[in-house]
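One protein chain omitted, others in place.
Up next, chain A:
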Amino acid sequence: MTTESRYPAQTRRQLLTRIGILAGSAGLYQAMTSLGHAMGTDFKGPPHLTGARPGTTVLVLGAGLSGMLAAYELRRAGYSVRILEFQNRAGGRNITLRGGDTLTELGGATQKVGFAPGNYINPGPWRIPYHHQGLLHYCREFRIALEPFVQLNHNAWLHSSSTFGGKPVRYRELASDINGYTGELLAKAIDQHKLDDLVMPEEREHVLSTVRGWAGLSDKGTWASGARSSLRRGYDKMPSAGIDGAPTYSTPFPRAEVMKSGLWQWMAFPEALDMQTTMFQPVGGMDNIGKGFASRVHDLITLGCAVTSIHQDDHGVKVTYKDTAHGNAIREAAADYCVCTIPLPVLSQLDIQVSGPLKSAIAAVPYASSVKLAFEFKRRFWEEDDQIYGGISFTDQPISQISYPGHGALSKGPAVLLGGYMFGPAAYDFAGMTPAQRVEEGLRQGSVFHPKQYRSEFLNGIGVAWSRMPWTLGCCSMWSEQARKAHYKTLVSMDNRIVLAGEHASYVGCWQEGAILSSLAAATQLHKRATGAA
């Protein structure tokens, strides 16, 4: 018997317990952090790059979050940095639309946003998980104000076309009934000794009390009309005051209908790590993050540069672009190194001088199609008539959902909600419509939630189809298992003098955090290469 097996390596927990005893909780936290727990994503803090060779130049392609952050960190390290941006604004997909903005898509349709002053929609990213510590770090560093984003609202609606007569039900009713009926079934099975071969005698009472309490069962162990179930799913008549102040209890929906509805998926949704509370949004619009980043690197950015080719040799990188601010004049920019954040659907169609495997990787990751609808209404009828303050109503119709603004609650006057958010088949379908058709179809489907107000209170609306945005040609990266296996490492590895960055070059795809982490990884890689460390 070897010593190794007689003295097994201490487990993580044992190690942490010892550190906790010796160093106190601060030491424990530090240890957990350095072992990779207790923090959020894989963010380890800013990279603290130093010691660039003086005069070394870097060209960053794209002024989205990843491009601007790479420029910010590389300039701090001592590089001479320049950013070329396709659009006439910095921020990339970090974007907010307000009254007066216009949006022209491929195919030629132009939409003008008609929102009242102060109202906005975030057509791209719109919420930030608490564990996206890289993005949150830079929001703190750049003094970008965040506020909670309301993800789960128990009073919002859930709608299934084929159950409950096609009428929406409240989240609290449905969720309470699913928990209640499930708990009742489980409690009965245990009581009737039908699970004796699964539930050990010593844990029987614990399981029973857990199930009964979690599900909110009556003293008889049932999920039925009464005080306890109404405390969760709501009353037919709420408790009040005066002679008629007594409440009227509600009655749970029929169990078969509840279980058949498929609406459990909207209970599971906010349980996913990426959707759990607390979520954040920037105060005043998502683009305040992009503006905060731009405030640190605005002097490096040239807008209106449509890159057409990226060449490199042993001496440097040469980029050709059309200067759209000056009659599409053809210009060249040169640098020692390049961070390329151009979205892959665009990049895959440019003349780019990289290795064959990297070319294949760039062509192997399409972007998902996504459509968001935004409607402005005369008043917050969802609050005033329905007591819905923020959160999301879900439907099995193509629009998938309506999301109510979590900010500005109780204010008067026009307000904007998200009238639909689609991926997959519904996104293809809506992107193929004219903007007016998208709005009309969104109003028709959304009326299922607010039949009395949706048409009469409507003021104006837009439909943003990401696949038709000229500068990104899609919403965000769509990795297949096969592409990840064959191409990921190539995609994120520096190719001579060029390194890619953006959410597509990460395992946190479609999130801004992916852009942040990828940007830091790319900047660090470039720095190692430029200083001869790699």
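Of note:
In the analysis below, a residue touches a chain if its C-beta (ideal position, glycine included) is under 8 Å from a C-beta of that chain, and two chains touch if they have at least 3 such contacts; residues count from 1.
As a convention for this text, contacts and distances are computed from a predicted model.
The complex appears with one chain absent; UniProt names that chain "Cytochrome c domain-containing protein" among the candidates "Branched-chain amino acid ABC transport permease", "Quinol oxidase polypeptide II", "ABC transporter ATP-binding protein" or "Cytochrome c domain-containing protein". For the chain left out of this panel, the touching residue among A:Leu74, A:Ala90 or A:Val346 is A:Val346. For the chain missing from the display, the contacting residue among A:Val297, A:Ala431 or A:Leu491 is A:Ala431, taking the whole complex into account. The missing chain, though absent from the display, is touched by one residue of A:Ser400, A:Asn460 or A:Thr524; that residue is A:Ser400. In the complete complex, the hidden chain is touched by one of A:Glu257, A:Asp274 or A:Glu440, namely A:Asp274. Interface residues of chain A with the unshown chain, by the touch rule above, are 86, 106-108, 125-127, 262, 265, 269, 272, 274-275, 306-308, 321-322, 324, 328, 344-346, 348-350, 363-364, 366-370, 394, 396-398, 400-401, 421-432, 465, 467-468, 470-471, 473-474, 476, 478-482, 484, 508-511, 514.
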